[in-house]
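The block underneath contains the structure these notes are about, expressed in structure tokens.
Here the complex is missing one protein chain, while the rest keep their positions.
As written, the chains take the letters A and B, and residue 1 is the first residue of each chain.
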Amino acid sequence: MSEVAAEIMMQHERETTKTVFGFWVYLMTDCVLFASLFAAYAVLHGNTFGGPSGKDLFSLPYVLVETLILLTSSFTCGLAMLAVQQRNRQQVLFWLGITFLLGLAFVGMELNEFHHLAREGNSWRRSGFLSSYFVLVGTHGLHIITGLLWMAVLSAKVMRNSLSAPNVKRLTLFSLFWHFLDVVWIFIFTIVYLMGVIPV
Amino acid sequence: MSNVPTKFSGENGATIGAYVTGYAASIALSVMAYLLVRQHSSGKTTLIILVISLAMIQCITQLRFFLHLGRETRPRWKLLVFLLMLMVVCILVFGSLWIMSNLNKRMTPQQMETYMKSQDAL
Partner (left out) sequence: MSFFFGKLLGKLSWDALPSSPTTAGAAVFMIVATAAIFGYLLYTKRLRWLWKEWLTSLDPKRIGVMYIVVAIIMLLRGLADVLMIRAQQATSAGSAHGFVSADQLQQVISAHGTIMIFFVAMGLLFGLVNLILPIQLGSRDVAFPFLNSISFWLFTAGMVLVNLSLMVGGFSGAGWLAYPPLSELQYSPGAGIDYWIWALQIAGIGSLLSGINFFVTIVKMRCEGMTLMKMPMFAWSVLGTMVLILFAFPILTVTLALLFLDRTLGMHFFTAGGGGNAMMYVNLIWAWGHPEVYILVLPAFGIYSEIVATFSRKRLFGYASMVWAIAAIVFLSFTVWLHHFFTMGAGADVNAFFGIMTMIIAIPTGVKMFNWLFTMYRGRILFASPMLWFLGFVVIFTIGGVAGVLLALPPIDFQLHNSLFLVAHFHMMIVGGVVFGYFAGLTYWFPKIFGFTLNERLGKYAFWCWASGFVLAFTPLYILGLMGATRRLDHYDASLGWQPLFIVAGIGALIVCAGVGFQLLQLVVSIVQRKQHRDFTGDPWNGRTLEWSVPSPAPAYNFAILPEVHSRDPFWETKQANLPASTPQYTDIRVPKNTGMGVYIASAAFLFGFGMIWHMFWLAAASLLVTIVLVIVRSSDDSTERLIPAAEIEQIETTHREQRERYA
């Protein structure tokens, strides 16, 4: 490889390392954001104001399905990254597509759950518990929706410019984001749903 | 404007084995926790401890196998920033819980009585 090309490659690597690290730092701040929401939930989860609690509202099988869907999407995202490593554009787009569909299914299920709750009169206005539930789970859901949008834009870029260095960088960032969202979901699944259903 | 195929400069540790292990382990841990709660298999406190432990394990699993944390070359800045975040989160969450539960105890009449009795003040 010529000297100039090698120089450009090193430049891209440095740029990518810096950006990936910066994005990781952003994810750490997002962790603190979720931690604050968890703290609020932990303090308010008992404040049902005479209304229903988690036990009365949550359907564990439904949530398990959501969990497995999101988990699988995290796995397929990993497969997409492996395809990036192999520089296989078709595979990348394929696995990204699966990830997108799974993510969409997850959001759909969550919106359905919210809609159901609201229709029964158990909206976020009902109690401190419900407010904190909707905001914690809803914030995670908003992050997922952002991820879906990101995936769509990224796929378009990959279709247009293939696996260029900037696209590889963006895919790396996206995968960090998507995996991180699944890690946060572990805690929502456990603390909100599982612990919410355990009999007092 | 480059389509120069650069070396994949992601994290080391991104292998098919890693993702499969992570995926399988996470499914197992999630289902385990789910079943434990569904079967009401233990008392409340035990159940909570078990379920939280399973969550911690799954978290570490995913951090390792999906996010490849701890696999970077030195200096390990990502790990450092992660640990700093963890420290702040623990202080924030447990600190807030301690403070707020203490306030709640002292602010609600029934709980205040119990609290005062426990402090030998009643």
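By definition in this document, contacts are C-beta pairs under 8 Å (C-beta built on N, C-alpha and C of every residue); 3 or more make two chains touch, one makes a residue touch a chain.
This is a predicted model, so every value here is computed, not measured.
Q: Touching the absent chain in the whole complex: find that residue among A:A6, A:V32, A:L111 or A:M159.
A: Considering the complete complex, A:V32 is the one touching the chain left out.
Q: For the chain that got dropped from the picture, name the residues of subunit B it touches.
A: Against the left-out chain, subunit B lists 1, 77, 84-85, 87-88, 91-92, 95-96, 98-100, 102-103, 105-107, 115.
Q: For subunit A, enumerate the residues touching the unshown chain of the complex.
A: On the side of subunit A, residues 17-19, 21-22, 25-26, 28-30, 32-33, 36-37, 39-40, 43-44, 47-49, 124-132, 134-135, 149, 153, 157, 166, 170 touch the unshown chain.
Everything below uses one rule, namely that only the chains that are shown with their structure count from here on.
Q: Residues of subunit A touching subunit B in their complex?
A: Residues in contact with subunit B: 5, 8-9, 12-13, 16-17, 20-21, 24-25, 28-29, 31-32, 35-36, 38-39, 42-43, 60, 64, 67-68, 71-72, 74-75, 78-79, 81-82, 84-85, 87, 161-165, 168, 172, 176, 179-180, 182-183, 186-187, 189-191, 194-195, 197-200.
Q: Using the touch definition up top, name the residues of subunit B that touch subunit A in the complex.
A: 2-10, 14-16, 18-20, 22-23, 26-27, 30-31, 33-34, 37-38, 40, 44, 47-48, 51-52, 54-55, 58-59, 62-63, 66-67, 77-78, 81-82, 84-85, 88-89, 92-93, 96-97, 100
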